[in-house]
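What you see is the complex with one protein chain gone and the rest in place.
This part shows chain A:
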Amino acid sequence: MKPIIKVESLSKQYRLGSVGTGTLSNDLKRWWHQVRGKDDPFLKIGESNDRSTKGKSEYVWALKDINFEVMPGEILGIIGKNGAGKSTLLKILSKVTGPTTGRIDYNGRIGSLLEVGTGFHPELTGRENIFLNGAILGMTKREIRAKLDEIIDFSGCERYIDTPVKRYSSGMTVRLGFAVAAHLDPEILIVDEVLAVGDAEFQKKAIGKMQDISKGGGRTVLFVSHNMGSLRQLCTRGLLIGKGQVTCEGSIDTVIDEYLQNVSKRTEYNAPLGETEVFIRKAYFEREKQGYLFSEEVKIIVEVASKIQASNTSFSFAVVNKFDQRVFSNVYPFSCKIGNYRFSIKLPSKLLAPNHYSILLAVDIPNQILFDYVVSALSFEIIDEGSLLSKYTGHHGDIIIENNIDLVKEPKPLK
């Protein structure tokens, strides 16, 4: 079968800093090179797209030499860290911005859903906005009229359909926007993290609709998300982008695993020289990876070496959140003899909210001697995996208590 999208050595260069100062002189330089038939001088420079390191050049390659193909009917998940170039790629695909070099060939219409409700006008009613939004997304009036009832029904906003959108709640706006976009009929659909919004019921509906779109209609979907759960549910293939380049391509599971392995840096701790009497020699993850799904246990191995004998020592660890606050800690008393010890720590699944954490380790005799103290010996990420969970990310605390623990018992009638 012939691919429906073919991306060949696609690159995009951006200029950092404030655009505007010095643009005129660089524009003139560029023009002068063109007049003499030479290459653009600014295309030779530019560095790879690494957010965290300070670069020398003010030009960076947001995407560099991207090649991939998508088959008809495939749902391709595009994964990458913030700033890896995912959004740039989608922007080029949806023709919002042009590439610097390279080309994309495709068949059919490309419809994009970069942000739902694009172009909604607050003064217009829901119905009027369906037409406007649909037309912006490339539908004709006829197509919209034919699907109007279906769209209104899907959005679940029937009661408000003749009310100006400015009176809508943000959730309703999103529902309406997604409803329009979901009924868009392009051969290729681009979706960027829309599923992160809306309530659980609507998310389920949205995911279902996306599956229908690709399975039933044979439509091709490119899907960008940080939500590994919905990626795994929806996609058939994955594409991992890092620093503006394709770093991994294959089945969605392979690509997600590859991504999870590289989310952050401290996967291993090895003691520096000049140790104390008792010290933490080594710490590592049992399964050499740092990204864990919410439903996965995090298993950590810590090796402690002792050169002395003491009876009242304790080994303790703490889970620290990204704001350097301790989420919880555990103290384990043991009497140590000369030699090496191996501790296994098992953080239960479905406990830590999806976020970034680090582990603090210590060995001491409580209130007497602190032998060793390692701040952020290891770090790991708990990854959002299901639509229900996305609501925990960020602002619901670090610990999640599932409903089945029965914190509150069902009330009984008083006599």
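As a working rule, contacts are C-beta pairs under 8 Å (C-beta built on N, C-alpha and C of every residue); 3 or more make two chains touch, one makes a residue touch a chain; residues count from 1.
Everything below uses one rule, namely that contacts and distances are computed from a predicted model.
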For this session: For the chain that's not shown, choose its UniProt protein name out of "Transport permease protein", "Putative membrane protein", "Fe-S cluster assembly protein SufD" or "Biotin-dependent carboxyltransferase".
Result: "Transport permease protein"
Seminar exercise, completed: Out of A:128, A:185 or A:277, only one touches the absent chain, namely A:128
Exercise. Which of these, A:83, A:138 or A:156, touches the one chain of the complex that we don't see?
Worked result: A:138
Exercise. Hey, which of A:2, A:159 or A:415 is the one touching the hidden chain?
Worked result: A:2
Exercise. In the complete complex, which positions of chain A touch the hidden chain?
Worked result: 2, 6, 14-15, 19-20, 23-24, 27, 91-108, 112, 114-115, 118-119, 121, 123-124, 128, 131-132, 135-141, 164
